[in-house]
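A single protein chain has been omitted from the complex, and every remaining protein chain is retained in its original position.
Showing subunit A:
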Amino acid sequence: MSGLDPCRGPAVVDSLSLKSAVATEPHAPKGRRRRTGVNRSRREALTAYVFLAPWFVGLFLITIGPIAASLYLSFTDYSLLDEAKWVGLDNYTTMFEQDPRFWTSLKVTTIYVVVSVPLQLGFALGLALLLDRGLRGLSFYRSIYYLPSLLGGSVAIAILWRKIFGADGLVNSVLGLFGIQGTSYVNNPDTALGTLILLHVWTFGAPMVIFLAGLRQIPRSYYEAAAVDGATTLRQFKTITLPLLTPIIFFNLVLEVIKSFQSFTQSFIVSNGSGGPNDSTLFYTLYLYVNGFKEYEMGYASALAWVLVLIIAGLTGVNFLASKYWVFYGDSK
């Protein structure tokens, strides 16, 4: 995204010593600068560190420190009560060679991500396109479609979902009107994951809002010119809208893959913490939680966390590499 560019240059120094800087070098050596300038920039740096103090403390205490600790713990056997015992690569070899539930959780999560993210983004894009062209009541529709993505992560909605797809839930009572007798969808290993996928698709509102913002960036004049040349709506979509929207699609894709790989609440509530039935909703993070905080296998849980990080980093990397072939940035090449 364009907003991610690093900080801007030192504007204050530039304005103070503009003339001499132009006459000599863009970055004048320190000795050349006037004394007050040196004092001023030192004072400025000091102030900056004071402003950043809470963030720095947090960075080392609750981010970098724990990252290092987690890496160390992943090579140990640790249960919070005893000392951590160094076991080398044992956690990792156990995971890959002797832990079928690890593979199950990986499979379940992968299916969840691979199915639900494209569906969710598809709905988001479709609705954004329907809503775009100056439709009356746009903000009303936008709010209605956006609301579920605010609520979707909550325990209350997960409880609701459990009931909608339960044996005597909404789906079956609607099917009952047509004389169809359904069973519980959350208790059936074949359909339980499907209900969670539906829940994720239901929250398409957030990416839709991002798509709407992206659509608004496309200059109207492109469409006018295309219409003059006789391009149909479909043609306009294929040659103008879609290519210019690819950076936004890419952004949403990266974001949603990272986020959905870490889903936890839905699987926890819908299966009541078990990942059942038959481990069919055992999300990776739920398995990590069970290992770390139910069995207190904190070394093993840390190893699981690192594998998760590598997977997410890998997927994001693949996404970025693949983006070269389909994402269109107007200003390059």
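Following the convention adopted for this analysis, a contact is a pair of C-beta atoms (placed from the backbone, for glycine too) under 8 Å apart; a residue touches a chain by one contact, two chains touch by 3 or more; residues count from 1.
Keep this in mind: contacts and distances are computed from a predicted model.
One subunit of the complex is not drawn; among "FAD-dependent oxidoreductase", "Sodium:solute symporter", "Multiple sugar transport system permease protein" or "ATP-binding cassette domain-containing protein", its UniProt record names it "Multiple sugar transport system permease protein".
Residue-wise, the contact with the chain that is not shown comes from A:144, picked out of A:38, A:89 or A:144.
In the complete complex, the hidden chain is touched by one of A:44, A:190 or A:295, namely A:44.
Checked against the hidden chain, the listed residues A:38, A:89, A:114 or A:130 yield one contact partner: A:130. In the complete complex, the hidden chain is touched by one of A:89, A:114, A:227 or A:309, namely A:309.
Contact residues of subunit A toward the unshown chain are 1, 3-4, 6-8, 10-13, 41, 44-45, 47-49, 51-52, 54-55, 57-59, 61-63, 65-67, 69-70, 73, 80, 127, 130-131, 135, 137, 141-151, 153-157, 159-164, 166, 168-170, 172-174, 176-177, 202, 206, 209-210, 212-213, 251-252, 255, 258-259, 261-262, 264-265, 268-269, 272, 285, 288-289, 292-293, 298, 301-302, 304-306, 308-309, 312, 316.
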